[in-house]
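With one protein chain withheld, the remaining protein chains of the complex are depicted in position.
Chain IDs A and B follow the sequence of writing; residue 1 opens each chain.
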Amino acid sequence: MPTEQYAYELSLREILPLLDVELVDIEGFSCCGEPMKSVNQLMTLYLSARNLAIGEKHKLDLFAPCAMCHLALSECKYVLDSNPEMKKRINEMLDSEDLNYHGDKGIVHTVDLLHDYIGIEAIKQHVKKPLKGLKIATHYGCHLIRPSEIGRPVHSENPQKIEEILKALGAETAPYAQKLDCCGASLLANLPESALTKTGQKLKAIQEQGFVALVDVCPWCHKMFDSKQVKAGETVAAKLDIPVLYLTQLIGLAFGLKREKLGLELNLSPVGKLEFG
Amino acid sequence: MRRIGVFVCHCGINIAHTVDVEELTKYASNLNGVVVSKSYKYMCSDVGATLIKDSIKEFNLDCVVVASCSPRMHEHTFREVVSDGGVNPYRLEIANIREQCSWAHSDKEKATEKAKFLIRSAVAKAQLLEPLKTSNIPVIPEALVIGAGIAGIQASLDLANNGFKVYLVEKEPSIGGRMSQLDKTFPTLDCSSCILTPKMMEVANHQNIELFTYSELAGIEGSIGNYKVKIKKKPRYVDLEKCTGCGDCAAACRLKDRVTNEFDMGMGKRGAAYMPFPQAVPLKYTIDSKHCLFLTRGKCGETPACREACAQGAINFDQKEEIIEKKVGAIIVTTGYDLLDPSSLYEYGYAAPDVITTLELERLISSSGPTKGEILRPSDKQKPKSVTFILCVGSRDETQCTWCCRIGCMSALKQVYLLREKLGEELEINLCHTDVRSYGKGYEEFYRKVRGLKTNMFRGRPSEVRDMGAQQKIDIFDTTTNKLFEITTDLVVLVPALVPRSNAVDFARLLHLTLSGDGFLLEAHPKLRPMDTFVNGIFIAGCCQGPKDIQDTVSQASGAASRATTILAKKELEIDPLIAAVDEELCTGCGVCVEVCPYEARILNDKSKIAEVNEALCVGCGACIASCPSNASIHKNFTKKQILNMVDDIL
Partner (left out) sequence: MSIIDLTSMGESQSELRREINERLSKLRDEISDYCFQCAKCTSGCEAHKLLELEPHKIVALLKRGLIDELVNSDVIWTCMSCFKCKERCPQRVAPVDILFSLKNLAVLSGKEIPGKYTAMLQSVLSIGLIQDVQSVTTHDGKTKKRDELSLPSISKPTDTAKFQMALSKIAMEKV
């Protein structure tokens, strides 16, 4: 992940042990390569392959909390598993780093880890402070839901897993027309103003429909909606004033954990507005 | 000693280009048993036929080998020629030197060598061919038609008018099918009921047609000319003799207006006691056992309301399912189609109440529909000020249905016309299409007319339909103007793909029918035998074979009736003798052949304890021959001895 979203990392390191998940930190990982895809696809493939190979070396599945990383890794796995020629080629390159990709380990993201592996019931059991009456908008992020061809953790047109988790936390959810819209992060590198316009437009729509907060599961999306909320507001000439949190932060709050432990001070959007019972 | 004549065909350049025909002919003349060897450019022609017949006479031949194209092409032709010439038609062997030689190879020398082997082995087999006789089975001059939509109705009437008895089976309480759900038909804008109901009445009153409504096919045995079918009559709980169609039961039903009405595509409601539509044939009521309180819970108030209300005493909850057996000579399948559920394209927002399909709109347009012909939005029952059509929803889509539905474009245009008529000039009508396929007679004229009705045509497929609450929003890139348009509309009409009936797989299995890749019933040949199937005696017509409009359906239905008549009009049918037989001396009565036969053509005779072949059912697939442990099962004119002779000769 873009190694600056400490809040995401903090909050998930806090809540996952409570849910019986052991996170193993391994040395040697690199960028997944997805941000470089426009420049050199082969490099992206290689970078993801080496990360998968490292995981395999330690006999572990990879947990990719970043949706973009999850996409890169999943796509890499899809290509290498279905194209033996490419697999051979990549393995030849991996050889120089003493690595080899077999394809026997999986990749998991926060959403399916929580919803499918841990399960709603287990989450419900730890809820100490239900988020009563908070109407929260969900943002899945393009890279988490598409392209369904390679297998994504959630449905591409009607994803509901985060809604179900929110319900387990006692919050309210509602569908909204812009739910599947993009945050614009991919254009931050070369066309920042357009990127911010996308962010601003979506936040504006969410605000106008009476949601009190936005929850997301990808560091890129969060960076746009949270850290860049003010700039986005300027770009679309709107006063944006909506709290944006990581799903893991919200879960932590519902579990009764302290705000500092969940990195809430690092959220630049007005999370202080939210009252937690 | 056999006197064999070999005839080698050039087939124009199809064979001659890659195989040296003259060399082959000379080679063949020196083979064991061959008395004469000739060649000709097109052996299947009149001249070729005469050549063979004259040679038979001149050289006193008793066996013929033709080296030509695949037997699938002309075996039948040559059998007739040979028979005409005075030789038993089963003393004919074909060496396929086209599909299996000249068309598969390019090296002339090698191809010719291979052709020599092929001819040689054919001659070797010919030396042992038996002069088989065909046998006859009697034909029952009655027919079964499954499905009473317009296709079934047309086929039944054609057969009945030809003097044959027809059993017409329909699973719904009334005949009429999809056409009875339509308001008007394109391109003539005929009122659908007005042109359909006279035919429905004709069917009901025809002395040669016996109607089985609310019935399904339960089982089938037998073969062409001689089928035994089981028809399952589902209980209506209404005595058809007593019911006058007055409707008192439906009016009294405690579930009145509480059950989703499938005839109205879910746009309206009915009771558990209902008649599907006012012009139903038969004009009788039915009680739906899935919803009826008395039938599902055993209790309906103090006493069932319908029974109380019926002055004729026609309600009878003791009715049971009945199985009726009939014998028929031919079967026509006309089971129709379903619409693709647009939920599989979730992005088009079918979940919203104001996003509907063409058939659902058709029910709103229909004056006997749930809104009595008023166009009202399902959400607020208000008239829409703007309607947008999206064509090709799930059609021509590699991720859904790859095929074109054929009728989508014209149905949408028809509905545009009707909406303009009903809601006037003020209504904004938008139509998003990928193409407009107006291919039939009168279709282009109709398209032109609709273009003149202030219809906003957009060429492109929208990516999604957004539910904005009171209205729907659609972004569409119009490739004709190269601009992105945002349409805010009150009612969205999706034109979904046409798909096979949901039970097509099980139904096909029951009749041993094959399905094509898209799931529709497979025709024997797409160009030359579109109504035949691979099961002799069963024909298909209408949308069960593939999507098509009403005029093509009616044409096919009449065609299928004509095809069926070629069987029914005969007193007897000749059975192809190239089927299995039992060598009684070798048969041990183990019964393996009986288990293995997919056509149920084998039985074990209780008395003699020897297996027997039902010649009417056996198609010569060879399963029993392969599995017989005692070598007692033989394939006539494909015996082990004949084949081994061919192999020995080659080696």
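The definition used in the following text is that contacts are C-beta pairs under 8 Å (C-beta built on N, C-alpha and C of every residue); 3 or more make two chains touch, one makes a residue touch a chain.
The structure presented is a predicted model; accordingly, all values stated were derived computationally and were not measured.
Student: Which residue, A:V21, A:L60 or A:M86, contacts the hidden chain when the whole complex is considered?
Tutor: A:M86
Student: So which of B:D475, B:D518 or B:D649 would be touching the chain we can't see?
Tutor: Checking each option in B:D475, B:D518 or B:D649, the one touching the absent chain turns out to be B:D475.
Student: Residue-wise, where is chain A in contact with the chain that is not depicted?
Tutor: Residues of chain A in touch with the missing chain: 2-4, 6, 9-10, 13, 25-31, 33, 35-43, 45-47, 50, 79, 83, 85-86, 93-94, 96-98, 142-143, 146-149, 156, 181-182, 184, 186-191, 194, 197-198, 263, 265-268.
Student: Residues of chain B in contact with the chain that isn't shown?
Tutor: 347, 392, 396-400, 434, 459-464, 475-479, 482, 484
What we mean here is this: only the chains that are shown with their structure count from here on.
Student: Between chain A and chain B, tell me the centre distance in angstrom, where each centre is the average of that chain's C-alpha atoms.
Tutor: 51
Student: Considering the complex alone, what residue numbers of chain B touch chain A?
Tutor: On the chain B side, the touching residues are 346-347, 466-468, 473.
Student: For a test of understanding, state which residues of chain A touch chain B in their complex under the given definition.
Tutor: Touch residues, chain A against chain B: 157-158, 175, 177.
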